[in-house]
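The complex appears here without one of its protein chains, the remainder shown in place.
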Amino acid sequence: MSIGIEHFLIVGAILFCIGLAVALSKRNAIGVLMGVELMLNAVNITLITFSHFAVSDRPIAGHAFVAFSITVAAAEAAVALALAMSVYKNRETVDVDRINLLKS
Amino acid sequence: MEGFGPTFGFYAMSALTLVSAGGVMLSRNLLHAVLFLIVTFIGVAGFYILLSAEFIALAQIIIYVGAISVLVLFAVLLTPRAGRDNGETKMALPGIFLAVCLAAVLAFVINDTNWATVATSPELTASSLGEALLDAWALPFEMASVLLTAALVGAIMLVRTPEEEAEDALR
Amino acid sequence: MSSGGIKTEPFILNIGPQHPSTHGVFRVKATVDGERVIDAEMVMGYLHRSMEKLAEERTYTQNIPFTDRTDYLSSMSNNLGYCLAVERLAGVDVPARGNAIRVIMAEFQRLSSHSMAIGTFVNDTGAWQTPVMWSLREREYILDLFEMTSGARLTCNYMRIGGVSFDLPKEFEPAARKVLARLKPYLDEMEGMLTENEIFIVRTRNVGVLPQELAINSSASGPMLRGSGVPWDIRKAEPYCGYEKYDFEIPIGYQGDSFDRFLVRLEEMRQSVKIIEQALDGLPGGPHSTQVPLAIRPPKGEVYGRVESPRGELGYYLVSDEGPSPYRFHIRPPALINLSALRAMTVGGTIADAIVVLGSIDIVLGEVDR
Partner (left out) sequence: MSSLVTSNWYDIRDLSNISRDILEGLANVLPHGVVYVLAPVLGFIATFILVVLPSQLIVGVYGERKIIGRVQSRFGPNRVGPFGLVQPIADSIKLMQKEALTPKYADRAIMWLAPIIFVAPCVMLFAVIPFGPRMILANIPVALLYFVAVSSMPVLAAFMAGWSANNKYSLFGAIRIISMAVSYEVPLVLGLLGIVLFTQTLSLQDMVEWQRHYHIWLIAAEPVAFVLYFIGVGVELNRTPTDIAEAESEIVAGYLTEYSGMKWGLFYGMDIGYALAAAAFGSTVFLGGWSMFGLDHWVPPWMIIIGKTHLFYFLFIWTRGTLPRLRIDQLMSFAWKFMLPVALFNLLVIATERMIWVQNDLADGIVYVFAAVNIVLALAALVFWSRFLGYRPENTPKKPRMVREAGGYVPLPTGKETR
């Protein structure tokens, strides 16, 4: 039995969909953020998989892309959490359903 | 990828990653969800090692497990006890339905495509990654550093209290 | 972890009654916001043994052991304060040798108590047991001297109305000089280790500041008051036992923080060494005690006698109705009254600061709760 590119891609896809479901369904802003992190990780798995398996003249591109992705994810997590804190400070809730300033 | 070791590793890692990702979805306690998320990150790092990307795997553990999850833990602890449930919104069912549909489509595409793969994977080391980052991707690399600085400043500005702003205004 | 704009719910942290650094069974109900203490309520009385009431059923002489057990780290000073009050009430004179022995013992007691206070204080700042072990080591030598004279190490019960219970043994003086010779380098060592230690300084400087006015208004005494820069010492202000004959100085602090209180205690130990040396040099002969009846019946009246105990002004208020036991027996415990300023000193600091402040007050719960 051998493990090929499809196996890794399937895992990445499932992880992405779980992340999407979490991000779409959670009420807590921090929960939504966790879903987004899961999706980013799923994408990273896919990138590394392609870098490992796919035919390419420059396979290191996948690794480089993942390095950037992790960097951006770190920045994104910091800013998103700061936003959540800031929203909580002003509205005293992190419930995304109740953050509806634009609704009259 | 042949042999018992990689196969076993793959299934073990898949089980670990996907089960704990499901835990993020299902657990009622937000802190449990964060802990499941950490396990997911470790599982993803395991995948990277299976794909012989050790440097990325360890960076994943340092950044995700060591820093991002700690940040999330902090955010959870700073919200009051009432804000620590992990419930769903009204739009949960459509969201989950959408995710399932997407999973089906992706699975179909992945199975249907005839992937062109290499027989022997290239040897990708940390030093080759470093050379690539400073050679082909020098501009994105510098921009990432600018982004990090901007995020740092932005995060600090967002969580500043009115008193601190007043203090700075007086200066 | 200050949370300026974020509305957080402060929570109540019970420091004590079972806690490693409350020096006994004392409880601070601290309301904390993150690490910061925003309110502190003291709860005491866990060790109350109703000594003041019990003392009304016993004769004046029988009450002396009670005073041992209030402040169990400085039993000699407590004995002395009580005996002075009774002597003043009954009009008993103490022979010169008795007074000199009393001074020697009280000052040795101050050395042992301050040594313990500094040790536990540094322990509260987080030094892992080392300073307290060193302090205990030096204290043991002093306790050996007490054992030599009174037969007991901790609760000595040595002073009597009219003098002391036994004369000094022959071997006391050389032994005492040996202990003093040992103490001087130890004090230098302790001073060098702690006043040069940057971590210790940042932990204690500007922590638990007690301003002069507040110190006086809360009627703090002892090293607490002197640390705030008020030169008040009963030994100078109202000399007893012939303290006016000895040459010593009062150390006072700069701004009343924990570090100042530490400095004052350390310097007081040096001054005590100086006093003991003078007393040993000029030790007069003669009887060590005047004979008083065992069931002494002082004339009707009331008296307040006070001494400078290691913790501050220790006062005994006695009312006599010409009976064999006091009609009213009241103690002014310095530790309790020094503790009353705790809230003002801890609020606004962190939890770690509160522990340091509590350590710098040097409380003995046996005295606080009596």
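Think of it as A, B and C in the order they're written, each chain with its own count starting at 1.
Quick note on the criterion: a contact is a pair of C-beta atoms (placed from the backbone, for glycine too) under 8 Å apart; a residue touches a chain by one contact, two chains touch by 3 or more.
Note that the structure is a prediction, hence the values are computed from the model and not measured.
Engineer: Thinking of the complex as a whole, which visible chains are touched by the chain that is not shown?
Structural biologist: The chain that is not shown is in contact with B, C.
Engineer: Using the document's definition of touch, tell me which of B:Met13, B:Ala33, B:Ala59 or B:Leu158 contacts the absent chain.
Structural biologist: B:Ala59
Engineer: Out of C:Phe108, C:Tyr141 or C:Trp232, which residue would touch the omitted chain in the full complex?
Structural biologist: Result: among the candidates, C:Trp232 touches the missing chain.
Engineer: What does the interface between chain C and the hidden chain look like in terms of residue numbers?
Structural biologist: Residue positions of chain C that touch the missing chain: 1, 11, 13, 19-21, 35, 122-130, 133-134, 137, 191, 195-203, 205-206, 212, 229-234, 236-237, 249-255, 259-260, 263-264, 267, 350-353, 355, 359.
Engineer: Quickly run down the residues of chain B that touch the omitted chain.
Structural biologist: 31-32, 35, 38, 54-55, 58-59, 61-62, 65-67, 69-71, 73-74, 77, 125-126
In this text, only the chains that are shown with their structure count from here on.
Engineer: From chain C, which chain is the farthest off, judged by mean CA positions?
Structural biologist: So the chain farthest away from chain C turns out to be A.
Engineer: CA centre of chain A versus CA centre of chain C: separation in Å?
Structural biologist: 63
Engineer: Provide the list of chain B residues touching at least two other chains, using ranges where the numbers run on.
Structural biologist: Only 78 qualify.
Engineer: On chain A, where are the residues touching two or more other chains?
Structural biologist: Chain A, residues with two or more chain partners: 85, 88-89.
Engineer: Write out the stretch or stretches of chain A touching chain B in their complex.
Structural biologist: Per the touch definition, chain A meets chain B at residues 1-11, 13-28, 30-31, 33-35, 37-38, 41, 44-45, 48-49, 51-55, 58-61, 63-64, 66-68, 70-79, 81-86, 88-89, 93-97.
Engineer: Across the complex, what residues on chain B touch chain A?
Structural biologist: 1-2, 6-7, 10, 14, 17-18, 21-22, 24-25, 30, 33-34, 37, 40-41, 44, 47-48, 51-53, 55-56, 59-60, 63-64, 67-68, 71-72, 74-76, 78-79, 83-92, 94-96, 98-100, 102-103, 106-107, 110-111, 115-118, 121-122, 124, 128-129, 132-133, 136-137, 140-141, 144, 147-148, 150-152, 154-156, 158-159
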